[in-house]
Structure formats: structure tokens, C-alpha cells
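Have a look at the structure below before the remarks.
Every protein chain but one is kept in place in this view of the complex.
Every chain is named by a letter (A, B and C) in the order it is written, and numbering of its residues begins at 1.
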Amino acid sequence: MSSEPLAAAIDAMLECEEAVTACAAAMVTEDDVRALQDAIIRDLNCADVLAATRRVVSRGSDAALLSSQLEACVLACEHSAELCAQHAGHHEHCRMCSNATVRCAEACRQVLRGLHG
Amino acid sequence: MSSEPLAAAIDAMLECEEAVTACAAAMVTEDDVRALQDAIIRDLNCADVLAATRRVVSRGSDAALLSSQLEACVLACEHSAELCAQHAGHHEHCRMCSNATVRCAEACRQVLRGLHG
Amino acid sequence: MSSEPLAAAIDAMLECEEAVTACAAAMVTEDDVRALQDAIIRDLNCADVLAATRRVVSRGSDAALLSSQLEACVLACEHSAELCAQHAGHHEHCRMCSNATVRCAEACRQVLRGLHG
Partner (left out) sequence: MSSEPLAAAIDAMLECEEAVTACAAAMVTEDDVRALQDAIIRDLNCADVLAATRRVVSRGSDAALLSSQLEACVLACEHSAELCAQHAGHHEHCRMCSNATVRCAEACRQVLRGLHG
């Protein structure tokens, strides 16, 4: 497959991993943390799944594992985006995080389309 | 679902992550490293996928992500086991690694059966 | 240096990484999460520092980096233990976590003594 969607996905994952890590830490320290508990767990999961997926993509082999790990990554990004979007109005870090996870999920889907197309 | 298969899977993943990390590093420094190139990449991928999966399991929520990430983890362990098994006769670290990945894949499948059963 | 303190440190780090990861996630979902905010951040930091340190130890080379990373790991464990110990009376996961971090800090110090001794 073309390397362009792979490079775009790696960039999106780097940006996204940083956004969800910072957002999770910021949510932990918010006054309304009680309302953010599920969103924090989803961001923490998303950061770890992103880190593993990015490394598998960067090593550029084992297409079956790559595909399976990208599917998990799309899910992790979507689940994180779903909850942070609900807090995007009152927390800037949630707005940035939900934008980054939406973009990253799409970049991962683009690679999956290239693998299966 | 019962917490027993989860605890067993976490233990298997911890042992396995250590085994594949140590095996990858040992293979890199072997005289016959040219014959081990694919096995090294698979072990490196396996270590990273295991780390993410174990953390998602430990956080104990988001069953859909857990299931998807466990599927990727089974694949990572199987692919690592497949190649290290070929070198188990002449490298003790490959023998230990392939045993650990086989056990870990089975422990992950056990959790998946509990999730879907 | 002898490999026994290294193996003991790796075991302590594996156990500890699991304890701080599970404890952080459990604290996030507690009713009194507002009282646990700093402890959560310290556990998250500790988990990540442990993961990196354990991998450097497992690769068994670069004594200068190993020493520096172990110093950071001792600090991460001590800082985590300090706060979780304050919640050990009312949260079982904090009690387990603070025990694990105290043990792990000591196992890392033992390796440092072997490196510098």
C-alpha cells in the first residue's frame, strides 16, 4: 500500500496520544472530576492503545496484526471522542482531545481501507 | 464475567511482556541475528500490544474495546510464538518466550470466551 | 553485578506496575475522587516510569542509563507510596499499591547499590 496514509496516521496518532494524555491529567484535577470519571478511563485506555498501535505501524510489517490493532485503535478513539465531546463546551482540553481523537480514528480507517481495498 | 480469568490473563500478560522484551534484546545481540530479524520485530510488536492490552484489562471497563484489544493481543502472541518456536532449540530465551506467548494467547482467549459466551 | 537483584527488581516492577495501574483506575471511579486527585497523577506517572525502567533493566546494557532511570523510578515509587499510604485505611487498592511501591523502591535501590558499590 501507499506510504502516505501510513505517515498521516502516525502523525495523527502522535498528536492524539499527546492530547488524550494531557486531557486525562487535566480532567483528574478539575473541580467537576466526578462528572468526568468515565471520560478519564477512556482517555487513559486510548493513550495506551495509541502508543502500541503507532509502534506496530512504525515497524511496518505483519499486516494481519496491523489491521487488528488498527481496529482496536479506531474503537479506542471513538469511545474517547464520544465522552470528551460531551465536555467540550466547558473544558478546552476536552474540545482539543475530542477533535484529535475524531481525526485520528479517520486516519486509522484510511489505513484500514488501504490494507483491505 | 468472573474475575478469575481476568486475573489469570493479567498474570500471563505480565510474564509474557517480560519474556518477549528480554528475548527481543537477547536476539539482537546473538551472532545469528540475521536469521532472527523477523522474530525480533514480532517480539517488539508483541511487547507493546501486551502492555496496552494489560492496562485496558486492568482498568476493567469498556467491554467492546477490551474484546477488540484482546483479539489483537492473541494475534500478537501467536505471531511471536510462531517464529520463536523455530529458534527454541538453539536459544533458551526463544524457548521461554514461545512458551510464554502460547500460554498468554490461551489466557486471552479464555477471557474472550467469557466476554462473548 | 550479580543477576539476582536484577531479577528481583524486574519481578517487583511487574507487580508494582500492575498495582499502580489498577489503583489509579480504581481511584478515578471512587466517590471521594476529589480527595485522590494528586494520588492518581502520581500513580499514572509511576506506572509509566516503571514500564520504561523495567524494559531498560531487561535489556541489560548501558549501566549509566540504567542507573539514571532507576533513580527516577525510586522517586516515582516513593512519591506514589507517600500519597497512597494516606488512603490505605479506606481503600484496599491504595493499601496494596503503597505496599507494592515501597517494595519496588527498595528492590530498585538494591540494584543501584550493586551498580555503584
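Keep in mind that, in the parts below, contacts are C-beta pairs under 8 Å (C-beta built on N, C-alpha and C of every residue); 3 or more make two chains touch, one makes a residue touch a chain.
Treat the numbers as computed from the prediction; the structure is a model and nothing was measured.
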Please identify which of the visible chains the hidden chain touches across the whole complex.
A, B, C
With respect to the chain omitted from the figure, which of C:A8, C:L75 or C:L115 is a touching residue?
C:L75
Sole contact to the chain not displayed, among B:A12, B:I40, B:V57 or B:C77
B:I40
Given A:I10, A:A85 or A:L115, the correct residue touching the omitted chain is A:I10
Looking at C:M27, C:V49 or C:A107, which makes contact with the chain not pictured?
C:V49
Kindly note down the residues of subunit C that lie in touch with the hidden chain.
38, 41-42, 44-45, 48-49, 51-53, 55-56, 59, 61-62, 64-65, 68-69, 71-72, 75-76, 79
Against the chain that's been left off, what residues of subunit A make contact? List them.
10, 14-15, 17-18, 21-22, 25, 47, 51, 54-55, 58-60
Subunit B, residues in touch with the chain not shown (by the definition above):
24-25, 28-29, 31, 33-34, 37, 40-41, 44
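By definition in this document, only the chains that are shown with their structure count from here on.
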Shared numbers divided by all numbers used: is that above or below half for subunit B and subunit C, i.e. same or different?
same
Taking each chain's centre as the mean position of its Cα atoms, how many Å separate subunit A from subunit C?
26
Within subunit B, the set of residues that touch 2 or more other chains is 51, 55, 59
